[in-house]
Structures are given as C-alpha cells and as structure tokens.
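For this depiction, one protein chain was excluded, whereas all remaining protein chains were kept in their positions.
Moving on, here comes subunit A:
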Amino acid sequence: MSLDRSDVERIAHLARLQIDESDIPSYTENLSSILNLIDQMQQTDTSGVEPLANPLDAVLRLREDVVSEVNQRAALQSVSPAVEEGLFLVPKVIE
C-alpha cells in the first residue's frame, strides 16, 4: 500500500492536523512503509473469526441512572485556555 501526497493531505485534514509543507514527503514515505508492514496481515485467512474487542470479552457495566457527579466546573475550567462565565471560548463560529 503506497500513499501519495494528496492521501496524506486528506488524512491530515480528517485528523485536523496541520502538517508543514516541507514535512509531507517524509510523512508520505513513513506512512507508506507502516501500511506495508500492516498489509502483512491481509495474507491471513480470518473468515469466520469473531473480532476481539476486549481481551476478556467483558461487556460494559451498567449502573443505576442516578446523579453521580458533583459539580466541578470551576476546578475543571481552571486549566482551560479561555473561559468566560463558565463557558469555553473558541473563535467565532456563527457570523
């Protein structure tokens, strides 16, 4: 599996990662070699094999639908880049 420049640009956009123009060739090369490594697994016949998501096949626990969280808004927002009156500030989204 070999990627080209436009693949890398598309993936970087999907992942919301800015990649410097000058770094795109090395990402293209590295990602292609990683995907070649990964493609080794395509040779294995896995038909009928149940995918393993949790090593112990455990399912998520359920709990009673009751309030369990205390309000920690001030503490959690104390590490935020920009907040005002309890709200997170981001660049203007709606004109």
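Just so it is clear, contacts are C-beta pairs under 8 Å (C-beta built on N, C-alpha and C of every residue); 3 or more make two chains touch, one makes a residue touch a chain; residues count from 1.
Throughout what follows, contacts and distances are computed from a predicted model.
J.: Any idea which of "Acyl-CoA dehydrogenase", "Ion-translocating oxidoreductase complex subunit E", "Glutamyl-tRNA(Gln) amidotransferase subunit A" or "Glycolate oxidase FAD binding subunit" UniProt assigns to the chain that's been left out?
T.: For the chain not displayed, UniProt's protein name is "Glutamyl-tRNA(Gln) amidotransferase subunit A".
J.: If I consider the whole complex, including the chain that's not displayed, which of A:Ser22, A:Asn54 or A:Asn71 touches that chain?
T.: Residue touching the absent chain, from the options given: A:Asn54.
J.: When the complex is taken as a whole, what residues of subunit A touch the one chain not shown?
T.: Residue positions of subunit A that touch the missing chain: 7-8, 11-20, 23, 27, 30-31, 33-35, 37-42, 44, 46, 49-56, 58, 60-61, 63, 72, 75-82, 88, 90-93.
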